[in-house]
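Below: one structure, written as structure tokens.
Heads up, one of the protein chains got dropped from this complex, but the rest are sitting where they should.
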Amino acid sequence: MLWLQLTFTGLQVGALYALTAAGFSLIFGATRVFHFAHGAAFVLAAYVFYWAETTGLGMAAGIVLAALAAMAFGVAMDRLVYAPIQRHEGSFFTVFVASFGIGIAVQNVLGMVFGRSFVTISTGLSRSVKLMDGVYVSPLAWIAVACAGLFFVALLLFLNRTHVGMALRALADSPELIRAYGLDPRRLSSIAFALGSLLVVPGAVITALGSGLNPTLGNHVMLISLAATIVGGIGSIGGALVAGFILGLAENLALVVFESQWTEAVTFAILFLVILLRPAGLFGRHATR
Amino acid sequence: MNALASAAARPADAPEILLEIRNLEKHFGGVKAVSGVSMDLRAGIVTTLVGPNGAGKTTLFNLITGHLVRSGGSLRWLGRDIAGMKPYRIARLGIARTFQDLRLFNDMTVEENILTVMEPGALPFSFSGPSAAEKREKVAHVMERTGLIDKAHVRAVDLAYAERKFLSLARIMAADARLWLLDEPASGLDPNSYETFLRLLREEVAAGVTVCIIEHNLDIVVGISDRIAFLDRGRLLADGEPKSVLENPELTAIYFGDRA
Partner (left out) sequence: MQAYLLNLGVLISIYSILAITLNFIMGYAGIFSLAHAVFFGVGAYTGALVAMSLSASLFVTVPIAMVVAGVLSLALALPALRVRGEYFVAASLGLQVLAVTVFSEWKSVTGGIGGLIGIPPVDLAGYQIYRPAAFFPLALAVLVLVLVATRLLVHSSFGRSLTAIRDSESAAESFGKNVPLIKTISVVISAALAATAGVLYAHYLAFINVESFTLDTSVLVMAMVIIGGTGTAAGPVVGAALLLLLPGLLSYMSFLPQTQIGAIQQIIYGLGMAVLMIFRPGGLVGRSKAKARPRPQDPDTQAQAPASKPAEATR
């Protein structure tokens, strides 16, 4: 029953990957900013939640604070870092380097404040419950999958049914058109960052409650988000979501064969195969420029 | 139709067909940017593409140079199918182009901009082709003719607008191509530069270059074209003598109506 157990764990992990990657993809799709600090938003939110829990503020307050921190971080990056760069040049790499630098700084500040070792919050939610012989699933896993479903439906409704959502999807292709419709591209860009960063919160909170945190987790989150964005197809939020699930499942099912330190290698192998065989991604349209 | 058949079929006095375009199609989503375009570019003939903005002129260039992949139809260079070939391979066949937005190598000097188009090979040190001295000489000659000789060591990004236009021209002059695709090469030039440009173009045509040019300025169009192709919304509406095309009231209505 090992594989069934791993499938369940894979779905839980995949759900969180999916949301985080969808956030990165949403930001990249709408603003063309390669928001490498997305991983930093994730760890930041996770540590804020951890801090709120350990100081006794309670889980609900922790989630709210984590969400506020992630969104504030995203919007601040957009306003204070990316906007000034884009005013003078804004080449892909200038933006990427700045984002990368902030990511490093955040990781180390968190390391100084909270220490560099693993921390976790003990809660009954992460205790596994026997589902059947040899298959144990914690309540947290169900919450993760439910969260992913809920957020995804909300995101789809927002992107397809609301004015702002549709404008976001068109933003990257034609900022002129957006302006012509009387919408402010800068404001839309901030909305994209706020929303994209909000999507890391379920992953951050559930990781803090479950497998635990350390400051370098951001790198792993970034690798997953990047891989999912490319595997799913750049510019396709749905693609990133599906790819997140695939990567989470693959990582865990690989445990049947490999030891746990090779999980990232599995992600990398999938990423490479997709770049080799289907560079446009599973759901993407164009790969070259 | 293969190359032999078309060669046999051509009238004795018609120049050789360099590029044969047949039923070319390009769709972006539901939009037909180029639709059923057929035309021949013949050696030594100056063809001008005219038409309102969005007519598909630049798209046609991008299809020829391989920067865009066609949705349908065929492209033959001297009888050989070139559709689907990579841009660099098409370029090496002898098709060169300029860009509406120039796309100079901004951080390189004028001299390096021209030098690099003469060195398409990937190896750091080439053992065939022209020697370094021959290349320098040709670069100097091209800079002399385009009036850029005093700017040889200025970076492209630091040039004035007209100088940038001439550098774009200098690059294509150094590239040794048989067919030039020029995308609005004269737009925004002052009258003096414009005269120089026309003179250079005439000299090159006389020296055997075949030119296809996108141009809005009707003076240039009349001044230099042997033939005009009129595009609108991706379709080729007319293709013939400059006079007959320009005096067609329907076409002028489309052309000017769109830009009033």
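The letters A and B name the chains in turn, as written, and every chain counts its residues from 1.
One rule holds in what follows: a contact is a pair of C-beta atoms (placed from the backbone, for glycine too) under 8 Å apart; a residue touches a chain by one contact, two chains touch by 3 or more.
What you see is a predicted model; the values in this text were computed from it and never measured.
Contact with the chain not shown here comes from a single listed residue; of B:Leu19, B:Met39, B:Ala83 or B:Ala96, that residue is B:Ala96. Summary of contacts with the chain left out: across B:Leu115, B:Ala170 or B:Val221, the touching residue is B:Leu115. Note on the undisplayed chain: of the listed residues A:Gly14, A:Gly29, A:Gly74 or A:Gly103, the one touching it is A:Gly103. Seen across the whole complex, the unshown chain contacts chain B at 28, 33, 53-54, 56-59, 62, 65, 67-68, 86-88, 91-92, 96-97, 99-108, 112-113, 115-117, 119-126, 157-158, 164, 171, 175. Summarising the interface, chain A meets the missing chain with residues 34, 81, 84-85, 88-109, 111-112, 175-176, 219, 222-223, 226-227, 230, 234, 261-262, 264-265, 267-268, 271-272, 275-276, 279, 286-289.
As a convention for this text, only the chains that are shown with their structure count from here on.
Computed centre separation for the pair chain A/chain B is 46 angstrom, with centres defined by C-alpha atoms.
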